[in-house]
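Structure below; questions to follow.
Left out: one protein chain. Kept in place: all the others.
Here the chain labels run A, B and C in written order, and each chain numbers its own residues starting at 1.
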Amino acid sequence: MKVIVDFCLIPIGVGVSVSKYIAECEKILSDAGLKTHLHAYGTNIEGEWEDVFTAIKRCHERVHEMGAPRISSTIKLGTRTDRDQTMEDKIKSVQEKLQGI
Amino acid sequence: MKVIVDFCLIPIGVGVSVSKYIAECEKILSDAGLKTHLHAYGTNIEGEWEDVFTAIKRCHERVHEMGAPRISSTIKLGTRTDRDQTMEDKIKSVQEKLQGI
Amino acid sequence: MKVIVDFCLIPIGVGVSVSKYIAECEKILSDAGLKTHLHAYGTNIEGEWEDVFTAIKRCHERVHEMGAPRISSTIKLGTRTDRDQTMEDKIKSVQEKLQGI
Partner (left out) sequence: MKVIVDFCLIPIGVGVSVSKYIAECEKILSDAGLKTHLHAYGTNIEGEWEDVFTAIKRCHERVHEMGAPRISSTIKLGTRTDRDQTMEDKIKSVQEKLQGI
């Protein structure tokens, strides 16, 4: 089952600067061969369910290894059976409608 | 790795009433032996990472089987390595602090 | 416009224990006269849009005043125009369907 995910991980108990943990997660997702897009409040991920959640679990494990005692992540997760849709399709679909407004 | 999760699934394209889909998910989570608490905007789940995400995947599969062509879920996901903590612990900890305010 | 909200606030940069900040937010929501239900990964809130978001803003302000330099909150937010629905209605509706499975 293919999924489009938005993943936002927050390490807790390591101070106010969290970008080095997020960078490490970006590397894990990229090394897993997943299609990603980093934005200002998370990362879009496209891939097979198992691949995506294996990588997300690896992110939690790695951020704990880096010293974060606690992590809270927010994940949005979309699946559909009516048709195949990529992350680019979703954005393009909105942008096309915008031109008609 | 133990996780405490908040899971909220929204079937799209099946009209305005979604409770029968949520009920089916409750049953899947319960049949999986997971500890759960249904609230007004999702379900708290406590368990091992693999068990929890296997059950959440099963929820998506089942809701698609029931006829929903599209699903969007929101998941909050907490892990910690500093100590063991249950869902009840989290609530109790806040309630104790509340008494002191 | 009436809203049912799920609100989860995470103070960042104040260490691993966050319950005293959450307790303070519970007090703010309660003092605002809002109907709330604390669960293991956030708080359900029911009320008028303005009242709810004024209280949520007050939570951010207060948690900053308490010393948290950074806050990340996750909010789920439901509105409907087809009928009036309370937090209890939502839970009851799922529980009734569960009996029939």
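Quick notes
Here is the rule we go by: a contact is a pair of C-beta atoms (placed from the backbone, for glycine too) under 8 Å apart; a residue touches a chain by one contact, two chains touch by 3 or more.
All values derive from a computational prediction rather than experimental measurement.
Contacts to the hidden chain, counted on subunit A, fall at residues 4-6, 8, 16, 19-20, 22-24, 26-27, 37-42, 44, 46, 74, 76, 78, 80, 82, 87-88, 90-91, 93-98, 100-101. With the whole complex as reference, residues 10, 12-13, 15-16, 18, 69-70, 72, 74 of subunit B touch the missing chain. Taking the complete complex into account, residues 1, 13, 49, 53, 57, 60-61, 64, 69-82 of subunit C touch the chain not shown.
The rule we apply is simple: only the chains that are shown with their structure count from here on.
Here the chain at the heart of the shown protein, by mean C-alpha position, is B.
Averaged Cα coordinates give subunit B a centre that lies 17 Å from the centre of subunit C. We define each chain's centre as the mean of its Cα atoms; on that basis subunit A and subunit C are separated by 25 Å.
Separating the CA-averaged centres of subunit A and subunit B is a span of 19 Å.
Looking at subunit B, one finds that residues 74, 76, 78, 80, 82 touch two or more other chains.
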